[in-house]
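Below: one structure in C-alpha cells.
Every protein chain of the complex appears in place save one, which is left out.
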Amino acid sequence: MNGFSFSRGPIDPAALAAGLADVAAGGFVSFEGRVRNENEGREVRRLDYEAFEELALKEGARIVAEAVERFGIRGACCVHRLGELGLGEVAVWVGVASGHRAEAFAACRYIIDEVKHRVPIWKKEHYLDGDSGWVNCERCAEAAAQPGHAHGHGHPHGH
Amino acid sequence: MNGFSFSRGPIDPAALAAGLADVAAGGFVSFEGRVRNENEGREVRRLDYEAFEELALKEGARIVAEAVERFGIRGACCVHRLGELGLGEVAVWVGVASGHRAEAFAACRYIIDEVKHRVPIWKKEHYLDGDSGWVNCERCAEAAAQPGHAHGHGHPHGH
Amino acid sequence: MARVRLKYYAVLREQAGRGEETVETGAADAAGLFEELAARHGFSLGRDRLRVAVNAEFADWSRTLADGDEIVFIPPVAGG
Partner (left out) sequence: MARVRLKYYAVLREQAGRGEETVETGAADAAGLFEELAARHGFSLGRDRLRVAVNAEFADWSRTLADGDEIVFIPPVAGG
C-alpha cells in the first residue's frame, strides 16, 4: 500500500490507514486536504481536479520514496482525487507509519508539501457567483502583469 | 467533539475525524499512537494504561484549549485508551482541523507532545519473556542510581 | 493532625498494595506526608521524580494539608 495513486471516487482514510498497519510502527500521522468553502476571499462551490497522470504517478512515487529514504519511516502512501469534488470532500490523503512520531510528522509534511509543488495536478474552482478559475493560473497571470508581483512556477497555494 | 476524553474500548479514528468535519477546514492532520511490538530493545506483548482520570481530563482539556489559542485552529480532539491493549491497537488519537495545513501539523504535534509530558497516564508494558514494568518508572529509577544518568520527571518516552 | 485521603496509581499503587487509604498525619506539608508514606510502603521512586496533586489539581510540595484533602502522588507519566 506504499506509494502514490489517484482515485476517481471518494477516498476512504480508514481503509488506507489499515493498509499501512505495522506492529513495529508506534506512530502514524495522516493529512487530509479537504475542499474548503472559501479560497482567497471567494466562496467556493465545488472543485474539478485533473492531472497529467503518467508523469504525476512517477513524480508522486519519487516523492514518497524520498520521504522513506530521508526520514527512515516504515511506510507511506498518498492518494489524490481526480474529477469533480464537493465541499468537505477529501482531495488528497497522506499517511505515514513510523517507529516514532517525530519522523512520521516530518515525512507527512514533506510529502504533502512536495506533492503540491511538483506533481502535475490542476484544480479549477467554481465559485458561488458562477465564475470559475484555474488555481495559480488566471489570477497569478493577472498578478504577474503588475510590476513587483511576478509569481514563480508552482507558487504555493496554501491549503 | 472538541476536547480530551478517555475510551475503554477501541478508538474509531474515522468517527472521531467525522466529528471534526468543517467546510471551512482545508487541512486535517491526525496522529495515532499505536502499541508497538518493541520498546527500548524489549519485545512487547501487550500494554495496560491507567490514569488519574479527574486530573487527566482537566489537564488534557487545557492542552487542547492551548492548541486552539496558540495556532488558531478550527477544532481539535484527543482521545486516550485505558485498560488492556494488544499490539497494533490505537492507544491515543489526536485530530486537528484547520483552515491551512501548517497550523494543523503544528497543533497536532503540540497536543501529542504535551499530553505525553503532562497528563497523568501510566503505561505498564508486558514483555514476551513474561516480565513487566511501568514505563518511565522502574528503569528510570535504575538509571537514576547511576551517576550522570538522572532523568527528570516526565522524561519523554518517544513513541 | 490532618485526616487526608490518598489515591495511588501505577507503580505506587502496586508498591502500596492498595488503590487508596485514609491517614492521620502530623506532616506539615505534602512533602512530609510523602516521606512518611514512602517509609511505610517502601516506595522506590524519590520525591524528586514525582509531582503531587491536592484535590485534583497540581500542587506544590510545600502545600499545607487540611482535613478532607485528597492527595495523589504522580509518578512520571507515560501516555501515548
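Read from first to last, the chains carry the letters A, B and C; within each, the first residue is number 1.
Throughout what follows, a contact is a pair of C-beta atoms (placed from the backbone, for glycine too) under 8 Å apart; a residue touches a chain by one contact, two chains touch by 3 or more.
These figures come from a predicted structure and were not determined experimentally.
Colleague: Going by the stated contact criterion, tell me the shown chains that border the hidden chain.
Modeller: Checking the complete complex, the chain left out touches A.
Colleague: Which of these touches the unseen chain: A:R45, A:H100 or A:K116?
Modeller: Selected residue, touching the omitted chain: A:K116.
Colleague: Considering the whole complex rather than only what is displayed, give the residues of subunit A touching the chain that is not shown.
Modeller: Interface residues of subunit A facing the absent chain: 33, 49-52, 54-55, 58, 80, 91-92, 112, 115-124, 134-138, 140-141, 144, 151, 153-155, 157, 159.
One rule holds for everything that comes next: only the chains that are shown with their structure count from here on.
Colleague: Averaged over CA atoms, how far is the centre of subunit A from the centre of subunit C? Could you give it in whole Å?
Modeller: Subunit A and subunit C have C-alpha centres separated by 50 Å.
Colleague: Report, in whole Å, the distance between the mean C-alpha point of subunit A and the mean C-alpha point of subunit B.
Modeller: Computed from C-alpha means, the inter-chain centre distance equals 27 Å.
Colleague: Spell out, as numbers or ranges, the residues of subunit A touching 2 or more other chains.
Modeller: Not one residue of subunit A touches more than one other chain, so the list is empty.
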